[in-house]
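Of the protein chains in this complex, all but one are displayed in their positions.
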Amino acid sequence: MAERILDIEGLVKVYGTVRANDGITLHVNRGEIVALLGENGAGKSTLVKQIFGLVIPDSGTISINGSVAKIKDPTDAIARGVGMVHQHFQLVPVMTVAENVVLGNEPLKGLRLDLSSARELVRTISERHGLEVDPDAIIEDLPVGTQQRVEIIKALSRKVELLILDEPTAVLTPQETDELLAVMKELAAAGTAIVFITHKLREVLAVADRVYVLRRGKTVGEVKASETDAAGLAQLMVGRTVVLQVDKEDPKVGAEVLKVTDLEVMDDRHLKAVNGFNLTVNAGEIVGVAGVEGNGQRELVEAIAGMRRPVKGAIALGGVDITLANPYQTHAAGLGHIPEDREKHGLVSDYSIADNLVLNRFDEPEFRNGPVRDTAAINANADNWIKTFDIRTPSGDLPASSLSGGNKQKVVVAREMSIEPRLLLAAQPTRGVDVGSIEFIHRRIVEARDRGAAVLLVSAELDEILGLADRIAVIHSGKVVKEMPAEGADRTYIGELMAGGH
Amino acid sequence: MTDFIRNNRVAVIGAAVVLLACIVLTLVAGTDSDIVRKTTSILRFAWTFAIPLVLAALVGVIGERSGVVNIGIEGQILASAFAGFFVAAASGSVWIGILAGLLTGMVMGAFLAWLCVRLRMDQIIAGVVLNIVATGITSFYYVQGKSLPSGVPVWEVPLLSKIPIIGPVFFRGGPIALGTLVVVVGLVFALFHTRWGLRTRAIGEYPTAADTAGINVNLMRFVNVTMAGLLAGAAGAVLSMEQSSTFERGMSAGKGFLALAIMIFGAWFPGRAFFAALFFGLMSGLASQLQADKVVNIPQQFINLLPFVLTLIILSVAAGRVRPPAASGQPFVKGEGS
Amino acid sequence: AGGTAAAPAAECGTADAFCIGLVTDSGKVDDKSFNQSAWEGVQAAVKAIPGSQSKYVETTDTKDYAANIKQFTDKKYNVVVTVGFLMTEATQAAAKANPNVKFIGIDQFQDTAKVGEIANLAGLTFPEDQAGYAAGVLAAKLSKTKVLGQVLGMQIAPVEKFAKGFEAGAKSVASDIKVITVYHPAGDNAFTDPAWGAAEAQKQLDQKADVIFGAGGKTGNGALGQVAKASGAGESIFCIGVDTDQWNTVPEAQKCLVTSAMKLISEGTADQIKAIKGATFKGGNVTGKAGLAEYHAFDSKVPADVKDAVSKVVADLKSGALQTGVKLG
Partner (left out) sequence: MSQQRPTSTLARFQSFLVPVLALVVAFTIGGILISLQGVNPFLAYKSLFSSAWFTSDGLLRTLQKTTPLILTGLAVAIPLKIGLFNIGAQGQLILGGLMTAWIGYSLNLPGILLIPLSILGGIFFGALWAWVAGILKAKRNVHEVISTIMLNSIAAGLVDFFISGPMKEPDQSIPRTPQIHSGAMLPNLGFIPIGFPVAIALAIAVWWMLKRTVLGFQFITVGENSHAARYAGIDIAKTIMLGMVLAGGLAGLGGAIETMGVTHRYESGFNAGLGFDGITIALLARGNPLGTIPAAILVATLRAGAASLQFDTGIQPEVVDMLLAITLLLVSIPILSGLLGKKSSEPPAVTPVSKEEVPA
């Protein structure tokens, strides 16, 4: 029998009326990779946060290495050999890699910080595990993939025996994901136990030894990865059969809707992020922009939506120049925009769901009587979309912050669909959303296409692009390096193009 | 040492140039010349003016670097000046008075920290409350006819005080004046070269990251804001005991707010805040000098406006390039956002 | 409690009572300056007049002058003293409205051409320029460096009269003498900024000034305190106070304080009140006394010829034989 490192018995954590963890029992052996699966809000993050001391359980026990551990803060967890890579990176953006890695565990020379041994530590770990990173780089200058590496180095620098990874691949490219999975396997082979949270079944099947499926705070299934498949896992998670493959007809391509010519856009730090970008999107088709994050996708989308001013080039929507238009004007021109960061741009979390459903339509005649807002119309609108989009909430009066990630995203998608856009800009439309909601959102995007909208889909998720797009444009260093029909496109080939090959 | 010079090239070269200029000026013009006297006197005025501002700005720097906006510095200064003076008068010792001033600043810092960190009250409001409470208490409990038992002693730093022009200005003064220099240098070191500094910057930039690294964010914020209160206390004590020998109602006269401008001016760096405060002092010194010399025929009010107008201009030109600590002003709640 | 002086005797407004009320300018009755002097004058009068009583109200908002005066007229006070030239109009209006109450307005010159004669109001003003002039003469004679300094409060009439008088007096001794004159820059704390006063005084000392005239409430007091700390204070470096004899009110300045350029507010106020009681009161403009305070410990240090020269100037100014030549505006 393998050596137990983690034993969880009847763990309960209640938030108000929500039983986030409702008697979870789970164990992990040394050298084993265990995946946690579950819909948004199933309680995965809550579970691992308790192991790492970020959340204190209401009842139940966590044992590490056979003895019951009262973990009251991360210091306790770290001391017991637990390391964690968080769903949202826990790195201080303005500090260097070395500083971040030693934060909380700083080497000293007298009173002084010993930064040279910090650098040395980073180098040693990065060489040992093939996680290449410059110890003196500033975090915010690094692409997300590299930041992820820093997170892992940080965890490894504390001599972890149990490593927790909460949705580590959500922001990675296929190549980066593969690299990470390789590192995980290597660590496991060396005896480290790994708890791995993801929404991507492919990864689970590729790397996990065992899978726990959570639903509403309870463990509803435990299976060996080798004894199941994607459909089986999906069914366990949602409790019903899920269509993983997007079901769509051939496109009925119409007139040109979006034309981007020679576009140049600067990023926040005044560096050229989009550099000579050319692309057209026609009515009735979905064009997927595939690329490693940080190759100008965000700036491209913001420029088209009017949130960022291009320095050169032209953008036309239905023949009308919108290069210098602001979001108000692009919206009026029939552009729907599902923003990449729904919390930051897409929603006002203290506003009611109803208000969020008219966030960028609030001053349309439909929702006002002269200068006064027409609350009746706003509420009617909300009732309608909550029903149509199956947004899970007792009332449109509740603040958006009360929704789960998937339902928040549904609010945004519903709103953008509500204007029946000519052009739908969908940036990472299903990031961090559970399979059930992904299926729903994908179906909506296809419906919009079939209604005749032009759709520009930007996603770091190659599977999403492959499944949804009619045409694929691979972006690298701010320009399109290759366009191809989605039909018969090759995963590996696109991955190489994304990485700058060919 | 060579490391230090390499990392602080601008500062080192700047210091060397200033030093050289002082020596040359003194050699060429003579110690007793008008120009040397005037330069020295204006510089001394500037530094005197700057001392409470430097201290107060550092309170702001420490607070915001740890993630707590402190606009109650004004109140801390006022209350400390009050407590320092009256305790000195009652106890018969300026030293006990200075101690009381420091402690008052600290207690008010702890109060602010309690409001902001523990109760998670809106930080700006907490600061305003602090100011109003200080104004209320100090004016209500003010009593007349008290005076300091003795002056605060003036010390000289051997050698350094002999440097022409700069020496007598910066290296000769009361304990708080000299202490201010030590604090500035110490804080520059502490903030960027020690464990405390790394952690402080981390909790002000991204507290959840610090939390997951095993740092007790709220405890550290509490301690930092409380200890920074000592500096606010020093700023108050220097006003009522070292720079004058009396307490006045409202004697802080906006210095706590000006200090916030200086903190931003100095881009949240203690060293730069020091120079920014000195710049304000210099402006003020020049304003009164222009008035005394009657050299220019512009109304006095306009000369006095100069520092404020300049601040606005400089800020609007330099804005966008300075970035406050990202989490400053935001209470930290464990387990959220991670 | 602050507002009440003597034990309440008869109710104000009754025949036996003699009630004196005082309204301060925005400032406190303990300001070591004109408010305090006036209040001391009132108290002196109370002591001298048996059965009299007094109270004060401190103004916190300059818009409340009238309301604060009304506190006293409503309670049928016999005398209301208002302090400061900012209250000129409020006092005149109140005097016209309450002909049975006698008013004393300190630092309040009545422009009779405009407001006519107000019989129940005495506007008490002081020849500050004369006091300043005499102080200037003394300072110039004491100075070795031939540089004098003035650290002043807000640039308003009484302060300006002191300052200009001081400069004129100094120049009358030696026309090449240099007088560094600096008013406090900001408006609202011009009289309450001792730290600024001290720094400015130090600056003037550094620029060779050896006699410094501190005239501007607490700001000026800060200057005096700083001069007292200078090396050579009382030997080669001196300071001169203002308004009252600051030997007593600013003890930390005793080391350098040769004298003070005084306006005798207390005396003037007390005299007026006594005149009211004795029914010898006459409304209109009343000029109080101004002059130099005694030398105290410096009596032996100031050379006799200097003392003589200064007393002659004081006498000539009083007799009108000497004019200060100070004009404002």
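Should a chain be cited, it is by its letter among A, B and C, assigned in written order, with residues numbered from 1 in that chain.
Here is the rule we go by: contacts are C-beta pairs under 8 Å (C-beta built on N, C-alpha and C of every residue); 3 or more make two chains touch, one makes a residue touch a chain.
None of these values were measured; they are calculated from a predicted model.
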Any idea which chains on screen the missing one touches?
A, B, C
Residue among B:V36, B:I71, B:L178 or B:A277 touching the omitted chain:
B:I71
Of the listed residues C:A44, C:L86, C:V115 or C:V306, which contacts the missing chain in the full complex?
C:L86
Given the full complex, what residues of chain B touch the hidden partner chain?
69, 71, 115, 119-126, 128-129, 132-133, 135-137, 139-140, 142, 254, 257-258, 260-261, 264, 299, 301-302, 304-305, 308-309, 311-312, 315-317, 319-320, 323-324, 326, 329-330
Touch residues of chain A, complete complex, unshown partner:
305, 307-309, 326-329, 331, 337, 339, 341, 344-351, 354-355, 359-360, 362-363, 368, 371-373, 379, 382-383, 395-398
On chain C, what residues meet the omitted chain?
1-4, 26, 55-64, 67-68, 70-72, 75, 85-86, 88, 111, 155-157, 186-188, 328-329
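Just so we're on the same page, only the chains that are shown with their structure count from here on.
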Per the C-alpha centroid definition, the whole-Å distance linking chain A and chain B comes out as 45
Inter-chain centre distance, chain A versus chain C - centres from mean C-alpha coordinates, in Å
76
For chain B, residue numbers touching 2 or more other chains are none
Scan chain C for residues touching two or more other chains and write them down.
none
In the complex, go through chain B and note every residue touching chain C.
37-38, 40-42, 44-45, 48-49, 52, 142, 144-145, 147-148, 151, 154, 239, 243-246, 248-251, 253, 284-285, 287-289, 291-292, 300, 303-304
Which residues of chain B touch chain A in their complex?
193-195, 197-199, 201-202, 205-206, 208-216, 326, 334-335, 337-338
Residue ranges of chain A touching chain B (in the complex, touch as defined)
49, 52, 54-55, 73-75, 78, 84, 86-95, 99-100, 102-106, 108, 111-113, 154
